[in-house]
Every structure is written in C-alpha cells, then in structure tokens.
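Note that this complex is displayed minus one protein chain, with the remaining chains in position.
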Amino acid sequence: MGGVVDGVPAGVELNLPRIQEELDRRRPGQSKLTTQRKETDTVTLLSGVYEGRTTGTPIGFTILNGDVRSADYDHLVDRYRPSHADYTYEAKYGHRDHRGGGRASARETVSRVVAGAIARQMLEQMTPEAPPAVSAYVERVEDIAMPEAPAFHDKKTVDATPIRCPHAETAARMIARIKEVRKAGDTVGGAVTVVATQIPPGWGSPVFDKLHADLAKALWSLPAVKGLELGSGFSGTLMRGSEHNDPFVAKESGIGTSTNHSGGIQGGISNGENIVLRIGFKPVATIVEDQSTVNRDGIPTLVAGKGRHDPCVLPRAVPLVEAMVLLVLADHALRQRYARL
Amino acid sequence: MGGVVDGVPAGVELNLPRIQEELDRRRPGQSKLTTQRKETDTVTLLSGVYEGRTTGTPIGFTILNGDVRSADYDHLVDRYRPSHADYTYEAKYGHRDHRGGGRASARETVSRVVAGAIARQMLEQMTPEAPPAVSAYVERVEDIAMPEAPAFHDKKTVDATPIRCPHAETAARMIARIKEVRKAGDTVGGAVTVVATQIPPGWGSPVFDKLHADLAKALWSLPAVKGLELGSGFSGTLMRGSEHNDPFVAKESGIGTSTNHSGGIQGGISNGENIVLRIGFKPVATIVEDQSTVNRDGIPTLVAGKGRHDPCVLPRAVPLVEAMVLLVLADHALRQRYARL
Amino acid sequence: MGGVVDGVPAGVELNLPRIQEELDRRRPGQSKLTTQRKETDTVTLLSGVYEGRTTGTPIGFTILNGDVRSADYDHLVDRYRPSHADYTYEAKYGHRDHRGGGRASARETVSRVVAGAIARQMLEQMTPEAPPAVSAYVERVEDIAMPEAPAFHDKKTVDATPIRCPHAETAARMIARIKEVRKAGDTVGGAVTVVATQIPPGWGSPVFDKLHADLAKALWSLPAVKGLELGSGFSGTLMRGSEHNDPFVAKESGIGTSTNHSGGIQGGISNGENIVLRIGFKPVATIVEDQSTVNRDGIPTLVAGKGRHDPCVLPRAVPLVEAMVLLVLADHALRQRYARL
Partner (left out) sequence: MGGVVDGVPAGVELNLPRIQEELDRRRPGQSKLTTQRKETDTVTLLSGVYEGRTTGTPIGFTILNGDVRSADYDHLVDRYRPSHADYTYEAKYGHRDHRGGGRASARETVSRVVAGAIARQMLEQMTPEAPPAVSAYVERVEDIAMPEAPAFHDKKTVDATPIRCPHAETAARMIARIKEVRKAGDTVGGAVTVVATQIPPGWGSPVFDKLHADLAKALWSLPAVKGLELGSGFSGTLMRGSEHNDPFVAKESGIGTSTNHSGGIQGGISNGENIVLRIGFKPVATIVEDQSTVNRDGIPTLVAGKGRHDPCVLPRAVPLVEAMVLLVLADHALRQRYARL
C-alpha cells in the first residue's frame, strides 16, 4: 500500500513516530477483539520532506505489510461474498482481482491514516496557540451505548480500553459482548462519535463544498458506514424549531452558542463550537459460517469466511474516522487563507 | 437566480415543461403547509440547447422570481438569527449581504431543481429501454411516521397529498400536526426517503468517489439536513453480520440480492437493487416568536421572524432530494462510459 | 453572453467602469481597422458584490449585445467554412447551432475580458504597495514588426493608436497595411507581446501547474493562436547555454537576473523579473471572397463571408491576451497563500 499527499504547505515539521502511532491504532492484532492478521504496517516517507520539514511538494509514502496470504482468497475467484464488493467490481469493470478484496480491501485505509496524521500535524502548526484537535471513540456496540452526550475525550482516555470507549463500565460490557459474538463466529456493528474542537469560525463554503457535506463524503467513503448524524442528528428532527435553535451568546472566546444542536456548523461553515458527528457502522460482512450466494453464472453456491477477520470493526475504525475528519479540516483551513483579500 | 449545467452530452431532447413542473413542486405557496411567499420561479434556458436538443455545451439558465421583498430583512443587518448562517458568513468573509440570507438563502435550491430535472431527462434517454427513476417522499413529520418499509412510490402517489406522503392515513395526521404547529408559530422537521430504481450494477467508484459518498455529499449540501442513512441505516448497526448480509440470488434480470440492507450499493458501486436513502431534516430555524441572540459586538438582543417562512420544509424538500440524487447518478452514468476499454 | 467568476476573495473593491473600459477595448467597431458590427457589450454584475465590494461568493454577470443578426449566418447551415470550427463541432456532437459560430464564436471572449478585469483589480489590491501590472501590445502585423525588444508599455502608450502598437512609426505602417488588406477583402495576422511586471518571485508550481504551462493553456485557448514564445523564445533555441543562462545578481529589490532570457519564469515558478510572452495570431478565417469547401455530404460547394468581420484581429486581441494572463496570475497569487506553513 502507499499513497501521495499533495497540498501540504512547506515548513511543516513532520514527526514520523506520531504518524506510525496512528497506524498502530488501526493495525489488526492489537487485542483479542480484532482480527489476528499480523500486519506490521510500517510507514516510509519517500518524498516531500527534507531535514524533517515538508518541502511543499507531494509527500509519497509506502506502508509495508509482513503478513499477506493471498491463498486465503483462492476460493473466492468464482463466487461473490454477500455484502462485499466482489460482484459490483465485476459488474463495473468486467475484470477483477479477487485476492483480499483487491482495491475494495479495507487495507486501503492505511493510506488514509497516514494522510490524516500528516493533516493533524499541519493543523496543529498552523495555529500553535490554539491547535485544533480531533478525537473519536466508540459510543455504541450493537445496543450497548454510552450513557453520556457526545463530548471531547482525549486519546489517552479513549485508548484506556481496547474497545476505545471512554466510559469504563460501558466499555467492559461492550468487550464482553464482542467476545460472545466472536465465539458465535458472527459480527456486530455500532457507532463511533467524533468531536473536533478549537475549530475557528469561518471554515467551509456556502453552497458547493459545505463543511459538513465534505465531512459527509469523507466519512461515507470509509467501509461499512450505514448512517451519519451531525449535532442533534435524527433526534433533532423530533424537536420544534423553538427548541432546536442554538441561541447566540457572548463567550470569553468571542461569540458562541449556548446549545450546540447545530454540531458546530451553520450554513456549511464552522461557527466555533465543537464539530460533532456520529457514524453508524454495520456488522462486518465476513462471518465464519457458510453463506448462500451465487457464482459468476448465477448458479447458487456457498461461500465460507476462511480469512482472518474482525468480529467488530469499531475500535479500529476510530483512527480512520479521525483521519477523514482531519483531512477535510486541513483542506478547509488552507482554503480559508484565500477567503478574504 | 440562475446557473450553468455543464457536461450534458449532445442530443438530449429537453422537455422544458417537465423542468418547470419540478420547479413548481419546490415553489412556495403551493398549499397552506408552506410559506406564503409567491415566488413564480419561471425557468428560461439561455444556451446549450438548439432545436430542442442539447448541443453538448453548457446549459445556462435563469429563474425569475416575482416576489422579492428585501425590506423584510432590514432588521437583520446588525444581528445574527439563531441557527442561520448569518454569523458564520461574517466570520468567514468579514462582509455579508444580509438580504434574504444572501447566498445562504434556501432559494439557491431552485438551481439544483433545474439541474436535477435535466439530469433526469438525460438518464431516461441514455437507456430508454430501462430508464432509471428517482422518487422521494415524506416518510416522517416529527414523530408521525409511515408504517411501511421504504419502497418506490411514483410521483402521482406522492403528490396526492400536499405533504407528499404516499400513505394517505399518515399524510392526514401529518397535515393536522403541521397546521397545529403553524398556529403556534413554530416549526417541525422529519425525514424524507428517496428510492432510485432501475440503476444498473457497476455505477460508482471503489475509493475516491464511492457512489454513496457522492450521494452523501450531494444530500448534505441541502439546507437543514441533520442525518443520513443508506439501506438498513442505523437500525442495521443493531443487527448481526449473519442477519445483515444480503445473499446473492439469481433473478430474472440477472444477479441480485434477496434482501437489500446494503441499500443498493456495495463497496461504493451500485449492485442493481434499489438505492434507498433516508434524510433527516431539522425544524426550520425561522420561527415567529422572539429569540435571544447577540449583535455584531456580542451584545445580547432579540430577533423576530418577520419574513414569510415554512412551518415544515419537508414537502418542498422532496424535489430537492430527488434533484441531488439525479445529479449524482447522472455523473456516474457518464463516468461508467469509460470504466471499460 | 455571461459567466460566473468563482474564487475571488471577499473584500475586493470592484470598480465597474474599469471593467467596462476593458470590454470597450475588445468591442468591435472601434475604428476602421476592425469589424463594423455594433456590439454594445454592456456588463451587468448579478451577484457576488455587495456595497461595492466582493462577498467571496461567485460573481455572476451578463453582457448585453444590441446587434445580433442571426440571419447573417443562414447560408452556413449546411456547409463548413474553411478553418472555422463548423465541421469539428459537428464531428464532435453530431448536432450544431450554426448561428454566428455558436459556442465557437469569438464573442465568448467578452466573458474572459470581464473575468480578467476582475482579476486585475484583485491583484492590485492584494499588494497595493507593489501592484502587479499586465500590459499587451501589437508587436507585429504580417511582416511589419516593432524594431525594439519586448518591454512594458502602459495602456496609454499602447492605446495611442488604433492598432495598439506603442511604436508610432511602426503603427502607421501597420495601419496602412491593414487598410490595403481590407480593400482586398482579405485578412492578416501577426504577433502580440504581453509583459507582466511586479510579479513577486515564488508564484507557480514545480511539476503539474507550472506557471508558464498554465499561461500557455490560457493563451492557447484564445481563438486564432498559432504560436507562443516565453522570454527568448525560438531565438533562444539558437543560443549556446553559456550565452542563454541568466546570471543572478543583487538588485535593489532583492535577488534578480542581469538578463531575462528566461522570461521571468524558471522551473515553472516566477523569479521576480518581467514575465514576457509573445503570441502569434493567424489571419482571420472569414474573408470576403468565395472559398471552396464541402457540405455535410462531402459534396464540393462554395461559401462566402457575408458576416461583418475583421481584416486584422490583433488590436482587439490585446485586451484578451491581458485578461488570460491576469486570470492565471490571480490563480497563482491565491495559491501562493498556502505554499508555506
């Protein structure tokens, strides 16, 4: 795997261990909760950095993986796994590399993590006096949800448990559920919440690239996403306008709102409050038991999940969600530089 | 208002009355449920069409509106309406046209409707033997929801009631609720469901422009959106993988799936099943009663909703939702033309 | 005609008469040297400006033209004018609006002039202490060329004669030649030189959007261009490296070069010296006498130039050339804002 990050200004000091740290959060095999594939996922920067600082030119990178077993996928050459992209790729291209899901493999997300980690460092250095911060966590596994409203939880709190839920008692119940599901050879989904804090008012665009529209596209490009909410989300659609509106008030830091149903974005532009998004992830499609499907000729057949997969993708989705949010914020931070004369 | 639609192939027969018809569905003043502003919204094509057919060059258009009352907005010059974009625009640009919300006005959506109506005709003529169809409807107003699962309902059924809910009994309750809310000077939100049918398998892209990511960006660019679900949505995140996966089966039309939790898209690419999305809309921000806010200097003040606004935006959102889905599908229909040698 | 200019930062004071002034330089009928069509070309701004300053949102405009005579083009419906785009449009789209050349008409350049005039004001206000300036002039008509090396000549000097050649004696000879050619019903070409001065070092990009590559694309998008030279141009290809290299020297304003064979751009990035380009324009294709051609079926036929056209397009090309250069510089001026942390 590898990629190219273009558009990073010159002069950003890149801390490589911090990039690797993010990759390690995504890596499989971190705990009993996730797949036992042993991807090492070591990032190497190939270009765009000189003497520790970005040069303004594209940053190329590769990520080496020590544990590929293509043979695990040999039985898939002529049949379609349910709720995977096998069939749709073939319908699109008429030709498909079936090994490990090919380009549809969730392994491609390693590149997103690297890019997001670079975006984070750039954002921090653009306004060192008030660095934006983005943190995600697992809010719900299946029907086990945190009892608290969304808030910013720092990485240390989030990573205190392998499920990455900052509420200890809920985390314990989530972990127990996942172990039970793993034993049954099945999978579960849930929800990740992400909060971006210290985002200055004014980022975004009124019509074509609304900040939340770009965030939506970015987050919906992650595998397994089924739902997205901004601020009050679907529960906000049950309120009356008089209750849902966020009154403006004077705050120490300037103008703000006393509630945040808007989720930090109004009319496609940040308003200085926390940006709050909730992403729903489906249960992973690869399960242990045999499933009925068809082959290329439409003949019914069975397919079994021989690969090494996750009973619950959520803890590993946390760094992905952060990465996608960071990338969008980085774009709009730079775009804001030419919003005014 | 006006706009330019570029990228429409030459040779599409454009039926202007059908475009106007879509605009009429969005127009205010259609019923007691919506704002009493009398926008006439008449579309005129300026370029890109010759002898009734597109020429392949950009289609410019204007939409005239007979009922603008800028003075309605004079009281807003120095204060920020709660949950409107007044403050964020000023934070972004340092300078703002306060009249009617300026570019943040939901009036800009007229251009989306025109573009969507062109996209619809293009899609129909690209595969006249199996024309794609897109239809949206109001599934829920506040807590009053249709009892049925999402399905394709044609325009005649949807437009049978002014609330655009195809379930007559639910529609009646929705209408009663909105009248009550209007009397109280307040507003309500809810959910619109959109279904695209006869979409061939293979539209979309694996990583950067996944079909549902593009749909998400398009739909989140509409005003007042708070949530989005694809297929099984958030309720799908409560299922187990064994239950959520959509088994492939042979159908008369080719390979399909026996359930459609995927909502017609797998790995970012259409699979030939119906594309199903649910969009949650917040209650409109403009209400009749006074609301507390601040002015440019952060001093607390009040703002009142003098303009003529909607108690419930949902029936007028139906053509907008369709338009955004049509535009994305049209893009991917054309992109599919160079997916294979 | 009309257009939309997007990406102009908020806060630029737009002087509308100055925009109109540029349009007037392009307008036909200014002198006996150009076509006698009486296009009035009055620009109206539709959006993006409030209280005289840009709002940061798209600037829409229209340009009304009081003298369209579509009937002048009726004889062209079934035959192809030599060296016009009639045939290629039909080959591309299978369907063509033949009136006035349709979208291929050089009338579309009015929109370029408006956009360029906006870019000019933006550039001036971005660095008011050292405003960039762009000026073009007619250097050569057919074989009648100015005896001097390219240099910056201000608009007053350039516009002193209707041919827009700042060298009076050469201008007189050019004018005499054009009158002679007009009498013969024929047309001539020549060369326009454009010089951009006070461009700071650092604008451009190393590989994908080199400053001169973007300038090349912009200038080659004007009608009738046959050649382009940067700095020393083709005559530079006759020099040896030891002679062609531009030695760096210390100047009052900073580091500069003692010669400027590079034409102000090195490695795709401006170096602070004058940017110097020469554009060769062919003789206009529309001539008075009958020309042989074919019709849609390939049958030989004749076509005559009934329309009202220019014997020499060069003086009217001057504002177009400036506009294209200004647009590219404006883009790169804004891009430079995110080149560094």
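Some observations on this one:
Per-chain residue numbering starts at 1, and chain names A, B and C are given in the order in which the chains are listed.
Please note the rule applied: contacts are C-beta pairs under 8 Å (C-beta built on N, C-alpha and C of every residue); 3 or more make two chains touch, one makes a residue touch a chain.
Here the structure is a predicted model, which is why all the values come from computation and not from measurement.
Between the chain not shown and the residues C:I163, C:L230 or C:I275, the one that touches is C:L230. Although one chain is not drawn, the whole complex shows that of C:V4, C:L46 or C:V294 it is C:V294 that touches it. Contact with the chain not shown here comes from a single listed residue; of B:N65, B:Q125, B:T157 or B:T301, that residue is B:Q125. Considering the complete assembly, subunit B touches the hidden chain via residues 7, 9-12, 54, 56-57, 122, 125-126, 206-207, 334, 337-341.
Against the chain not shown here, subunit C presents residues 80, 82-85, 87-89, 91-94, 103-104, 108, 140, 142-143, 181, 186-191, 200-204, 206-208, 210, 212-221, 223, 225-234, 236-242, 244-250, 254-255, 257, 261-262, 265-272, 280-287, 289, 291-294, 298-300, 336, 339-340.
Against the chain not shown here, subunit A presents residues 2, 4, 10-11, 46-47, 50, 53, 55-57, 60, 92-97, 102-103.
We adopt the following convention: only the chains that are shown with their structure count from here on.
Taking the CA centroid of subunit C as reference, the farthest chain centroid is that of A. Interface subunit A/subunit B: over half of the residue numbers present appear on both copies, so the contact uses mostly the same residues. Geometrically, the chain at the heart of the complex, using CA-atom means, is B. With each centre defined as the average position of its C-alpha atoms, the distance from subunit A to subunit C rounds to 47 Å. Shown for subunit B are the residues in touch with two or more other chains, namely 92-94, 103.
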